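Moving on to chain A:
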Amino acid sequence: MGEVSSVLLLTVPTALPLAVAGAYALAGLRPRTGSVLAVPSTAEPVMAGGRPAPGTDGAGRMPTAVREAPPAQGRHLADWAALVSPAGILACAVLLALRVSGGRALRAYSGLLRADALTVWMLLVVGAVALIACASAPAHLADEGEAGRAAGGSVWRFHILVQAFLAAMCLAVVTANLGVLWVAIEATTIVTAFLVGHRRTRTSVEAAWKYVVICSAGIALAFLGTVLIYYAARQAGIGEAWALDWPTLAARADRLDPAVTRLGITLVVLGFGAKAGLVPLHAWLPDAHSQAPAPVSALMSGVLLSVAFAALLRYRMIANAALGPDFTRVLLTVIALLTLALAAALMLAQRDYKRMLAYSSMEHMSLIALGTAIGTPLALSAALLHIAGHGLAKSVAFCASGRILHLTGTARIGRVRGLLARAPMLGGAFGLAVAALLAFPPFSLFASELGIARAGFTAGMGWPVAIALFLVLTAFAAITARTARMILGPGPGPHADEEPSSNLWPLVLGLAACAALGITLGPLAGLLTTAAHTIGGR
Partner candidate 1 sequence: MSEGLFTQLLDLACGAFLLAAVIVLWRRELTAIVRVFALQGVALAAIPVLLGVHERRWDLVVVGVGIGVLRAGLLPYLVRRALTALTAGQQRYGTDTGESRETQPLVNVAASLLTAAALTLLAYAVARPLVELDPTPETQALPVGLAVVLIGFFTLVTRRRALSQVVGFLLLDNGITATAFLAAAGVPLIVELGVSFDVLLAVLVLQILTTRMREAFGTTDIDDLRELHD
Partner candidate 2 sequence: MSGVGYVAVAGQVAVVAAGGPLLAGWMRQVRARMEGRVGAGVLQPWRDMRKLLRKEPITPVGTGPALRIAPALVVATVAVAAALVPLLSTDTPISDRADLILVVALIALGTLALALAGLDSGTAFGGMGASREMTVAALVEPTILLSVFALSIPAGSTNLPAIVSGTVHDPARLASPAGLLATAALAVAVLAETGRIPVDNPSTHLELTMIHEAMVLEYAGPDLALVELGAQMRLTLLLGLLASLFAPWGIATSASWAALAVALALFTLKVAVLGAVLAAAEVFWAKLRLFRVPELLAGSFLLALLAVIVSYFLSSES
């Protein structure tokens, strides 16, 4: 009974989005076949008599009827269907949370899938962020359709890819095999490449190319690192089937060869760091985030980065057991500070608000990396809380920025004025999301940044933390000045063109969740502690 349910709980997060994606594929085929059927019927008069006179025959109207009538109905259903998988992920995460309390872990498929507290925490974040992003997607797609940018099948393709993306992320989170983890993360790259290049403009193609090339190169390095650790594990006498199994490796890491592990970990940090937006292979991030559709940006920034980082958290356990804590600590600290400095410097003269948000993601990932580098229980709890808070706030910010882009037609900060006057709720949501990203209380990012800083000073890493704080201050100044320029001031006219509230409830929900996490963790407190414990916070 327990076996079955745990297999079910571990499978559903990955399988459900895949199933939804499949459903979309099937549903998407239907109108496409419809239009395929329609093509000959329109083609016939073309072949017969050249250009048909408009309105004289039914054939001219038929494709439009096919195109418009079903989507109006189908899209509504499709919108809601997209929410099934986030809801399912959240539900599984909640059920899993009850099972993993006290540091236990669930396994399935002979250890290929495994859930511990970290898994559950990440699933919760993935589910919550996906809920916000998927709930914001219909509005985005409607805009795209309005602007004529969405070709017939692109809506369906969007849904399919997003669901596949979710499935890949969930797989990356629930697997215990480091090889499968790598495969899943690389799969996210491939899936999102199409989402980044969704619009097929020059810039989006460029962004997609950079994204794929840089991330693939980076993640290839991570694979090389994985191979080396596998080699070390084999040499340490771990059987082939278990040499990439994380619990086994973590338990027996002290027998790994230090030199090989060191080389492997360095490559893994560089590789997964690329996916997590850390220096040096970070440069894809602002381009991809600014070009991807807003809900996708939200997902990428809110969870993809953290899912990649969660992989690093797992590897860090192995490295610390094999090498002692100093190696990863120095490596991650240096990388975190470089990333932070770079993000802060590039925000100083930033002119594009989506890029600004992207650099802000780098800033927050580097804070998480710094917390990981510190590595005490408090620091790891804070880093995990930061992952959650950042995911929620950033997804809200990106979704709101998508609405702003639609409203104003420009991504240039200098051309957006008086948002609060123009669309009070939207401007307010964007402003509050940015405030949350700037770590104002009551949003949880304040608590987590404070926790990271506190842990850093306690662990004797005062200087790196102090430098980080001043870099964060620089970023703060840049973001505040720019956001204030965007949302404050008189509106363009007396009349406010407000978003319908149906587009805004996900944003409000996200902000409320972020604020609630900052006030009290409630039942999540135990889970967070266990998760931090799982990844070495002891």
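Quick notes on this structure:
Convention: contacts are C-beta pairs under 8 Å (C-beta built on N, C-alpha and C of every residue); 3 or more make two chains touch, one makes a residue touch a chain; residues count from 1.
Picked so that all candidates are chains of the complex that A comes from, given by their letters.
As the structure is a prediction and not an experimental result, all values here were calculated from the model.
Contact annotation for this complex: of the listed candidates 1 or 2, chain A touches only 1. Interface residues of chain A, counted against candidate 1 in their complex, comprise 112, 177, 179-180, 182-183, 186-187, 189-190, 193-194, 197, 200-203, 205-210, 212-213, 216-217, 220-221, 223-224, 226-228, 230-232, 234-235, 240-241, 243-244, 257, 259-260, 263, 286-287, 290-291, 346, 349-351, 355.
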